[in-house]
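Just one protein chain is left out here, and the rest sit where they should.
== subunit A ==
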Amino acid sequence: MIWNAFILALREIRRSAMRSILTTLGIVIGVASVIAMVMLGDATTAYVTNSISKLGTNMLVIQPGQDRHGPRIADANTKPFTHTDIETIKREIPDIHAVAPISTQGMKAVYGNQNYSTTVAGSNNDYFVVKDWETSSGRVFSAAELQGGKAVCVIGSTVHRELFGDQDPLDSSIRLGNFSCHVIGVLETKGASMFGMDQDDLIVVPLGMFERRISGNRDISVIMVSATSSSMIENAKSSLTALLQERRRIQSGDENDFNVRDMREIVQTLSSTTKMLTILLGAVAAISLLVGGIGIMNIMLVSVTERTREIGIRLAIGALEREVLLQFLVEAIVLSSLGGVIGVILGVSVGIGVSLFFDLPLVFNTSIVIIAFLFSTLVGVVFGYFPARKAARLNPIDALRYE
């Protein structure tokens, strides 16, 4: 009986090619659009999350001067940090794994007949750790280079492009002011910061060399610290504040002459952005499923008139109600799952294609594939089956007369 129903169903699918194609198409569109939308949404979320986390969310930035809103302008009263401050922080603050003292100065860099004004930062290798920054070619400083304050530098990709164009800068020397500096590494491109500054526009040199040849003093203008995890940021921040208050002899009640800033705003932006994207995606998926479902429903219901007469004929010549229903059920399942499979393939292909085209990370979301497939197939089966059940319960005579 099941085999019979299967034969009848396949025959009917082949015979009513147009109706079968339309039904399948409805399901294909429903499934494919949901999967493609969600895949692209996931890819975008991953992309945004990735770029935000590249800004260094575990980072604490300590600067001299009072905590104000808006741009900080160094004035005569700002007291820089010392090397002893750095040593004490490293020794006494738990929950941090990298401390980068930084001094910066704007300078003109020259290579061959190219010259370019950029920022030179003196620091140590912790600078790259704190900023979660790796070299795309070459290396960072060796212990000897840091110790001896050798004239070596790691350059950002903007400096690379401006000075060297397509040339390989490794082992070349660039002129900084009155001395030349050996290029040992190129940093990977980080792009613009949250505030629109080009983060790749810099040259990093060992701090000792910076102090001796560029600034001529041992003042440290900024300290960047990386907490061991984002949950440790608050702890690290309060112990750093307490330590620096003590070292800079600030009386309780007086305003601090330094500030410790964390990236909480960025973390908040990150989580609210991803939350919004998730909500948006959910809505898009739900609407696509609904639209797809309505499409499937329409096609199934439109063919009821035609099918009711067919059911009447079958019943009159002696088909049992359950045989007719089984046939329709098989038909609906075959068409719906066929549409579902094609829809999954199409949706995933579109998702992959568009992700590749826009250079987004590929994210494969298995659960939405399963949900979209099951939902559309269920809608197809339900709306294929229930009108048929209603018709099969009619008196065959009434079904034959159905217009």
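To be clear about the criterion, contacts are C-beta pairs under 8 Å (C-beta built on N, C-alpha and C of every residue); 3 or more make two chains touch, one makes a residue touch a chain; residues count from 1.
Note that in this section contacts and distances are computed from a predicted model.
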Record-based protein name (UniProt) of the chain missing from this complex, from "ABC-2 type transport system permease protein", "Macrolide ABC transporter ATP-binding protein", "sulfate adenylyltransferase" or "EfeO-type cupredoxin-like domain-containing protein": "Macrolide ABC transporter ATP-binding protein"
Per the touch definition above, residue among A:2, A:242 or A:313 touching the missing chain: A:313
Which of A:8, A:224, A:263 or A:300 contacts the chain that the document leaves out: A:8
Residue numbers in subunit A that touch the chain omitted from display: 4, 7-8, 11, 15-16, 306, 309-310, 312-323, 395-397, 400
